[in-house]
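Notes follow the structure.
For this depiction, one protein chain was excluded, whereas all remaining protein chains were kept in their positions.
After this line comes chain A, so read on.
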């Protein structure tokens, strides 16, 4: 089946936010941001900036007609700073000017008076000072306290994982237009149109029906535009609302990197206990999440860390506690995996620590503790249709784990300068929004009188191919060619009260709603055909645009059927609502059945480390993945390859560096590196695990967006394995990303420090 969007993409005809033709009278907005990470905001002097050429108006918190508040989970985030500033890059004022250059130029002329306050960038420091976004959460099963004494082995340690910049290639932005009824229409680059609508209405003090949000597609989102597209949509709307002219706001790359939150860095303590057979008896973990200056989605991200704290393993006694720590960094936010990867990194670190100390391959411990059917997760949902062992064993057979390990060992025996490393990374990821009410979606389907079909849902296309999947569902359900189906832009006036396109669940939720609407329309058309053509309802179907009665073509086809239905005044529009059945979760007891199903898989990562230079290349990533019954293998394979490479980036080269003043040093593409063509594994093999899929997945095809990111965690452990081959006995800190710098410093832990002290005592660190 044709994936339609790419045809437009390769011709440069796909329209993104900045490509929308500009209306006459449009003003361009630029955001004046806090130059300090924490302080009392005494005032702004706008005089000089207001006199700059082309400057039309500068808006501050005082210009907000409604409530100056855009916090989604916790109301702790003003749209424009008021009274205090809490992070560098926090929006303080909005310049509106005739051109983008003029708006940008005026920023330098704004004077701001801030009394600095102490700055916290470290989550453990924040926790120690009681700076928590929400009260700590604990998930537990059994009781580790009672079993430590039964453990043959107990290991403790710390693990750190860094943040990650989304680096969607299309930066954040919005284009807002005043509407005739005193409202606004916003074209937004957002994963969450309803969030933009709701917060904008709130900020402007008008009803949500006065705010229309439209999204055609995003040039990448990855979670970065789930909640954090809202400020830019609301700011553009504020401008349009106040001055009654169209206002366009597009962040330049460095502003985007400075002002928006990222994947949460975590610092964690773990304690793991095993019996003499290497079965994990107990696991205790404390997570310190660096939430940044406001809640944003941090509490939900924190919760998912707890859900996935034991990854793909069954641990009978678990106690996982998490602190969401308020620091003076931009509010950190959703990023593919949504806290899950951070939790899994700690679990894997604990297992590797045990394995290294005991002198056994980590895979021995991993395999022995994989989830089996009906094993309980800490939140009491049983693992059903569990494929953890199947994925592992299929990989071991298909890719021959013992042989791969033997090859690595042989290579390492024969080579001094180059060392290879190998890791195995099983994954388990739950599908659904963990906030149960969000698991609902609607679809509005029109069949036009010529037989063409328009589908509107709440799904936002951002490269994950959801529009193609939705078109496929509609076409398949109606029995017509996908070329008849157009998936419309995502618009809050056509489909209201949507959940964001997130949690890997977009195709499931919106696909199921589409399926239901199309089933109702099909049923209606068949009932009409029975009357119109005098056919038996039994055995009547539409297939390949033919109407078949017990397999025999009737004297009509799709187009004729639709047309005749119209003339008989049959309703050709359907609106369906889908809510994931069976799921529930109690956030007080932290127990329930939160996920529609789980996705499983296993990945092998092989790396070659240059022990002279500390650089590495990935030889191969070999994956066995549980897609269910993939409804679109090409899209799904792209999601696996892309997600894994993003995960590898997070674990290797992507290093966010903030200094103690809370200033982002890795603030551009030249200082923050994401994988390029040459840094991806030389080969990526993806094997589709043979399973019947899951009935709660759309067409039994399981959600595929986030799970593969966690395969990237194997990259860290593969490099670590190679370091051990070069320097046996050295135990690198569990600290990701393992940049070439960290690799080299672990290969040569004594560095040149002695020589430096002896020969260049005057050297200072700037």
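Heads up, the rule we're going with is that a contact is a pair of C-beta atoms (placed from the backbone, for glycine too) under 8 Å apart; a residue touches a chain by one contact, two chains touch by 3 or more; residues count from 1.
Note that in this section contacts and distances are computed from a predicted model.
Per its UniProt record, the hidden chain corresponds to "FAD binding domain-containing protein" from the list "ABC transporter permease", "Aldehyde dehydrogenase, iron-sulfur subunit", "FAD binding domain-containing protein" or "Cation acetate symporter". Although one chain is not drawn, the whole complex shows that of A:281, A:438 or A:653 it is A:653 that touches it.
Interface note: of A:201, A:459 or A:645, the residue touching the hidden chain in the full complex is A:645. The missing chain, though absent from the display, is touched by one residue of A:360, A:406, A:550 or A:665; that residue is A:665. Among A:172, A:464 or A:724, the one in contact with the hidden chain is A:464.
Take chain A: the residues that touch the chain left off the picture are 3, 5-16, 18-19, 21, 101, 104-105, 167-171, 217-222, 252-253, 416-417, 462-465, 611-615, 617, 634-635, 637-638, 641-642, 645-646, 653, 655, 657, 665-666, 668-671, 673-680, 684, 739-741, 744-745, 748, 751-753, 755-756, 759-760, 763, 765-766.
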